[in-house]
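See structure below.
Apart from one protein chain that is not included, each protein chain of the complex appears where it belongs.
The letters A and B name the chains in turn, as written, and every chain counts its residues from 1.
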Amino acid sequence: MKSRLKAVRSRLIQLIVLLGTISTTLFLLLRISGDPAVLIAGEGASPETIDAIRADYGFDRSLIVQYLIFIWDIIRLDFGVSLVNAQPALGFVLDYLPSTLTLTFLAIFFNTILAIPAGVWLGAKPGQRRRRVLSTIVSVAQGTPAYVIALLLIQIFAVWFTVLPSIAGTGTWAWVLPTATLTFALSPNLIRVVAASIEETTAQDYFRTAKANGASPSVLLMKHSLPNALLSTTSLLGAQFAFLLSGALITEFIFAWPGLGLILVQSITNLDFPTIQATVFVVAYLVFFVNLILDQIFRFADPRLRKSQV
Amino acid sequence: MHKNKFLSLTVSFALAALALGGTTPAIAATKTVTIAVPGLPPSQGNPFREGPGTPGINTYAAIFDALTFVDTRGTVQPRLALSWKNTSPTTWEFTLRKGVKFSNGEPFNADSVVANIEYLTSADGRRTVIGGTELPGVASAKKISDLVVEITTQATATSLAADAILPAKLSALYIVEPKAWKEAGATVFAEKPIGTGPFKVDSLTTTRIELSAFKTSWRKPKSDKLVIIPLADAAARLQALQSGQVNLVTSLNPDQISAVRLAKGTAVSIAAPQVMSLAFNVVKGGPVADVRVRQALNYAVNKTSIANRLLDGRGKAATQGVTPTVNGYNDKVVGYPFNPAKARQLLAAAGYANGLTINADITVGSFPSDNLIYQSVKSDLAKVGVTLNYTTITFAQWLPQYNANSWRGEAFGLSWNSAPRADASRPYEIFVCKPVGPFYCDAAQSALVKSAQTEFDTKKRLAILKDVAVKVTASAPALYIIEQIDLFGLGKGTTGFSVTNRSIAYENITVK
Partner (left out) sequence: MKKVPTLFTRRDVMRKTSTSPLILKISAATLAFLFLVAIFQNFLYTVDPAFSDLDKRLLGPSIGGPWLGTDPLGQDVFSRVIAGFRWSLGIGTIGTLIGVFIGLTLGIGAAWSRKRMRVVLSRIIDIGISFPYLIIAVTIVTVVGRGFWPLALTLGLVCWPTIARVVYAETLTLREREFVTAARLFGIGSFTSIFTHILPALRPTIQVVTAFTFADLLIAESGLSFLGLGAPLGTPTWGNMLNDSRTYMAEAPWMMLGPVIAIIVTIFAANLLGEGLNAREKAKSGRVSQ
C-alpha cells in the first residue's frame, strides 16, 4: 500500500514537471515571437491603440511578472481568452476535444481489428511466399506518409466515385475517410509488431515441444502466442493513441476536421497564444494520462512487472 | 449532398459498426447552399474588428449591410441609405431606406446608425480596424428625423476634416443591431451577430457557420439555408466542389478551372481592385533606396507572361498601384513593361552590374496562384542577376512588421487594395508616408493625396489622383506585379451567383 502511494506521488510530481516544462517552453517561445498587442490592434493601428491594448492584456509588464502571472493563472486552469475571438481559451479547446477523441478511438479500433489478424497470419509462418508479399506491402506502406494516403483516398472516393464526403460536418459518412486514412497509416507498424511477437513465441522451445507432442498449431497460437503478442501490442497502441491526439494534425488539416489539430494549426497561424497554450496543455495531459493507464495495464498483465516495485 | 447510394458494400459494413448516430443527408426540400472559403473571419461575427475584404467579406455580405455600396465601376450605390447630400464641407445628410428590419425584428432607423457611429467613435471603437484605420475621419452622427441622419467628419493625423468621398468610405461600416450589441457585448455578439442581411446566424464556430434565411430581409434570399465552411487548402476546396459537397467555393486557382468544368461546374473570375506587389523598404536604405534599382526590378519581371500563364489571362500585368475599374486609375501610365536589357542597364548605372540580393517577407495563399507568381518573379529576377530570397510568414507575423516597418529585408509582400471604396485614394493614403513606420515617403506626393480628399469636384479630384498615379509609379515604391482576380467555382446546379466589388449577392444564389 505504501509503495502504491509512493508511486502515485512520484507520478504526480512527474505530471507537474511535465506541464511546467511545457508551459515555460511555450511561454518563452511565444513571447519572443512578437508583440501580440500589435496583432490584436490590427492593420495601421496607432501607437496609442497598441499601448492601450498592451496595458489591457498586461503585455507591458516585465517578462518575469508576466511569467509569474501566467503560471498562477495556469494553476487555476485559467488560460486567458483567445486573442482572436475573445472566448476563454480552455473551454474553446475542450469544445474540440470530443471530435479528436472519437476519431482517435475509431482509428485505434479499426487499426486493431485489421492489424492483429494480419499480424498473426504473417507471423505464424514467416517464410511463405505469399506472406512475404504481404510483408513487402506492409514495408512499403510503412514508408508512405499519411497525407499521401489521404489524398489518394479523397481523389478516389470523393472525386472519382463521389461516394464519400471529404470534409467534416456532413454526417456519419464524413468519418469514413479520415478514419480510413489513420487506420492505414497506423496499421503497418502494428502488423509488424504483432508478427514479430508471434514469430518469436513460435520459435521458442516450449512451443516446439508442444507442437511435436501433437498439439494443434492453431490452438497453440491462440493460447500461447496471441496473449504474448497482445501484450506488446498494448504498448504500441498507447504510443499510437498519443500520436493521434497530437499528431493527427495533417489528417485533420486535409479533411478540415474540427479537432485539436486544426485548432492548433489555426491558432499558430494567428499567433493566438492562449489557445496554443491551452491546446498543448490538454494534449500533454491526455498523453500522460494514457501512458499512466498503460503502465497499470502492463503491471497487471505482466506478472514479472507486477512483482517489481516502481 | 453527395450520393452515397452507390456506396460499396464493403464500406457499408465497416460503417454499420460505427453507429455514430449521425444521419446521412437525405434529399431535403430545403435549399441549402454550402460554400467553402479559405478561412472564416477570425473576429467571428464582430464586423468592426475585421478589415475590409477577405475573409470577413465572404461572411458579412450574408449577414450585414452598410449604408452604401460601391459597385465594380467605383460608383456609390444606395444600400441602407437611399440618398445623401453634402450640407457643409464636414457634414453629410443620409436618408435611410424605409421599412428595413434587423433579423431579430428590431427596426432599422436613424437611431441604429447613430448607435453604430457612437460605438465606432468610442475609445473601444477606435481600437478596431474599421474605427481606427478605415474610418478615423468619422467624428459623430446626429438623428435629424426617424430616417435622416447627419454624419460629421473630422481632421486626423493624416487627413483634413472635409471628406469628399465619405459615402464611398462608409461602405466599410457594416451596421449591427444596436440593442443586441449592447445587451450581449462585443464578445457574445460575435457568436450571434444580428444585421439586416439576407441570412441570420443559427450557429457560428471557428470551423463552421450555419445560417438560415431571414425571410423578411429587404434583400429576401432565394434559398433556405447557407452553410459556410473553412477549407484552408485550395486543393481541398476543389475536391469538395468536384464531389458536390459544396455548391460554391472562393479563391480557386486558375489551374483548377478545367477540373471545375470537368465536374460540370462553372468558374467565375472577377477582377479584384487589388494589385499584388513586392513593396520596397525605401526608408530603411540599402540598394532599394536607389530609384534606379526599384525601376530595374520592375522592368525585369515579365508580368504579362505571368498574367497569361499563371492567371489564365484573367489577371493583367499591373502598371500602377490601382486597377482600371477603380476611381483615379490613370490609363496613360504604362508602368514598367518587360525589358530585361533596360533592367540590366539601370542596375549597372546604380552600381550593381554584378547583381545584388534582395530579401523579402511574404505571405502566401491569399491570392489565386500567389505562390507560383512569387516564384516566377524570383526566377525572372535571377535572369538579370538579382537574387531574391523569400521568407514565408503568416499574416499574424506580417502585421507587426508592417505596422512598425521593422522588416529585416529590403522588400515585403503588399497588396495595393482599393476596396471597398474602389478609389485610388485608399492605397495612396495608406502607403505613401504612413504616419507610423512608413516604408516609402515623398512629402510632395503625400500632400497631393491629402488635397484629393478635400476636393469636392469629382473631375478635379480624379485629376489629382491621376497625377498621384504618375508620380508614385515613377518612383516605384513597389514591384507592381499583377492586377489580381477573384476566382469562384460554382458547382453543378448552383444559380443566381453574382459578386460585386468582392461582395457576393447572397440573396440571389440558390441550388437545384
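To be clear about the criterion, contacts are C-beta pairs under 8 Å (C-beta built on N, C-alpha and C of every residue); 3 or more make two chains touch, one makes a residue touch a chain.
The structure presented is a predicted model; accordingly, all values stated were derived computationally and were not measured.
Student: One chain isn't shown here. Among B:Ala36, B:Leu310, B:Val386 or B:Ala419, which residue touches it?
Tutor: Among B:Ala36, B:Leu310, B:Val386 or B:Ala419, only B:Leu310 touches the chain that is not shown.
Student: With the missing chain put back, one of B:Ala123, B:Val334, B:Ala349 or B:Ala382 would touch it. Which one?
Tutor: B:Ala382
Student: Touching the absent chain: which residues on chain B qualify?
Tutor: Residue positions of chain B that touch the missing chain: 233-235, 238, 253, 255-256, 258-259, 262, 302, 305-306, 309-310, 362, 364-365, 371-372, 374-376, 378-379, 382, 389-392, 394.
Student: What residues on chain A make contact with the chain left out of this view?
Tutor: Interface with the chain not displayed, on the chain A side: 14, 17-18, 21-22, 25-26, 29-30, 32-33, 126-127, 139-140, 142-148, 151, 155, 159, 185-186, 189, 192-193, 195-197, 199-200, 203, 232, 235-236, 238-240, 242-243, 245-247, 249-250, 253, 264-265, 268-269, 271, 276, 279-280, 283-284, 287-288, 291.
Criterion: only the chains that are shown with their structure count from here on.
Student: Please work out the Cα centroid separation of chain A and chain B, and write it as a whole number of Å.
Tutor: Between these chains, centre-to-centre, one finds 38 Å.
Student: Can you tell me which positions in chain A touch chain B when the two form their complex?
Tutor: 33-35, 38-39, 41-47, 49-50, 52-53, 84-87, 92, 95-96, 102, 106, 110, 151, 154-155, 158-159, 161-176, 253-256, 258, 262-263, 265-266, 268-271
Student: Help me check something: in the complex, which residues belonging to chain B touch chain A?
Tutor: Touching chain A from chain B are residues 1-4, 6-8, 11, 14-15, 18, 20-25, 36, 42-44, 49, 51, 123, 126-129, 132-133, 157, 186-187, 190-191, 205-208, 229-233, 235-236, 239-240, 242-246, 394-397, 399-400, 402-404, 430, 434-436.
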